[in-house]
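Note that one protein chain of the assembly has been removed; the remaining protein chains are unaltered in position.
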Amino acid sequence: MVTLARKTLLALGLPAALFALWWFASAGSTSFYFPPLSAITAEFAETWTPERWRDDVLPSVARLAAGYTASAAAGIALGVLIGRTRWLFHLTEPVLEFARAVPPPVLVPVIMLFAGIGDGMKTAVIVSGCVWPILLNTVAGVRSVEPVQLDTAAAFRLGRNRTLLAVVLPGASPRIVTGMRQALAIGVILMVVSEMFAAQSGLGFAIVQFQRSYAIPAMWSGILLLGCLGAALAALFTVFDRAVLHWHHRQRAEEV
Amino acid sequence: MLEVAGIGKDYRVDGGVFTAVDSLSFHVAEGELVCVVGPSGCGKTTLLRMCAGLLAPTRGTARVDGRDVDGPPEGTAVVFQEYGRSLFPWMRVGANVELPLKRLGLTRAERRDRVAEALRLVDLEGKEQVWPWQLSGGMQQRVAIARAVAFRPRLLLMDEPFAAVDAQTRADLEDLIRDLWSRLGITVVFITHDIDESVYLGQRVLVLSSPPTTLRAEIHIDLGPDRDQLDTRSAPAFAKLRAAVWREIQAAKRGAA
């Protein structure tokens, strides 16, 4: 329990220090675009009413969840297929490296033509960025599964499905989870980017609209909220990581 | 049980073809414990992989239980040299041993019992909940052996399983194999580079040549069914047999006919 308290204190320590630094450094600010932190926090409760949470924040998070889940499903499925099939890997590798290098914001007008301007488009934008780290890390993870383990599975005739579920996926899971963590960070950014085009609601949309209508303290409050959202999602991911890879973490810690 | 007829393996290399195994023919009867030795690089592992259906031969055949091997044969278990990497670190010991049993159509209770029995046989009773990486090297290899034993295979192929283990542990594991073999009546093909080990364990020792590999010699080991690390190894008959194998291997290394 002591270590948990200590860890929490350490985790919150730097943010608290930065917050205090910001507070005092900006206290007397008259700059339009950098108001005092006290003004921003005062705006916070006024801006982020329950209606805004329901109409802006929740839809954004929901789209992020949908896009991220779709990316994970597609990325892992395709990654396993490509990683396990050698000719397919060699065929697709250059194309994949090309595709992942294209920044999603550049693709947004194109995506808008295919996917319209509603939730589908925003989710597609998120997928267009999130799928790559998951796909490529899955391919790498699958290709690096211990050959002796694959031989064991083959020798015991475990079969394709059981080999996939009991050997390949768990063996590749550390790399896959790494890809998923990268994708989460990208997803939060794209959630905002997708709402800068043809949006009518959303957290990113609200922040941009505040900026456009010169409601600067509200804009900053939105940015703070976005940061907290990102941090909360990262914390949630750590829980997921510990659950899925608990054996991996213990092994690294305890290995004889 | 295992019929190998003219089996061979070629590899394509820069500038041509490398014949690892030229032609091997031998048989292993049901319930036998046969050891295979040879100089380094003589293709012992290649031979085992072809018998296990993990590698396709270039020519010749292997037949297990009367059926051609064109993929891992039914009822065959393999124990690899790299024990640490053949166990799955995301499963505890019990789950590792249980995994191959899952497609045998047994009930959960039957599987659990087989796992417990196998672990008891390898002297790891009660260790189902331990993680593989919490065990020493010798114990990990025992888990791999338990996994093979629980499977109740007809044929057990072992690829230099004790090469990476220290001498004392190796002695214990050798006795374990003989014990399991005599109790369960499995057919065992044991690949090793250790001459002493091959003589101590086997009923027959097959000596391979250098590449392109053929069968150099087949030596019957008539040391009797009860063997003991101390007494058997110090018996004069042991020394004679050991010397015979050693001479064949030296000749093989020299490339003599």
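Residue numbering begins at 1 within each chain, and the chains themselves are lettered A and B in the order written.
As a working rule, contacts are C-beta pairs under 8 Å (C-beta built on N, C-alpha and C of every residue); 3 or more make two chains touch, one makes a residue touch a chain.
The rule we apply is simple: contacts and distances are computed from a predicted model.
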Among "[NiFe] hydrogenase metallocenter assembly protein HypD", "proton-translocating NAD(P)(+) transhydrogenase", "nitrile hydratase" or "NitT/TauT family transport system substrate-binding protein", the UniProt name of the subunit that does not appear here: "NitT/TauT family transport system substrate-binding protein"
Where the missing chain makes contact, among the chains that are shown: A
Sole contact to the chain not displayed, among A:Leu107, A:Leu164, A:Ala215 or A:Leu229: A:Ala215
Residue of A:Ala198, A:Leu229 or A:Val244 touching the missing chain in the full complex: A:Ala198
Touching the absent chain when the full complex is considered, from A:Pro103, A:Gly116, A:Pro147 or A:Gly227: A:Gly116
Interface residues of chain A (partner: the chain not displayed): 10, 14, 18, 21, 25, 32-34, 109, 112-113, 116-117, 197-200, 209, 211-216
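In this section, only the chains that are shown with their structure count from here on.
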Whole-Å separation of chain centres (CA-atom averages), chain A against chain B: 48
Chain B partner contacts - residues on chain A that touch it in the complex: 146, 148-149, 151-152, 154-159, 162, 166-167, 170-171, 173, 247-248, 250-251, 254-256
Chain A-facing residues of chain B, complex: 52-54, 72, 74, 76-78, 80, 82, 85-86, 88-91, 99-100, 102-103, 131, 133-136, 151
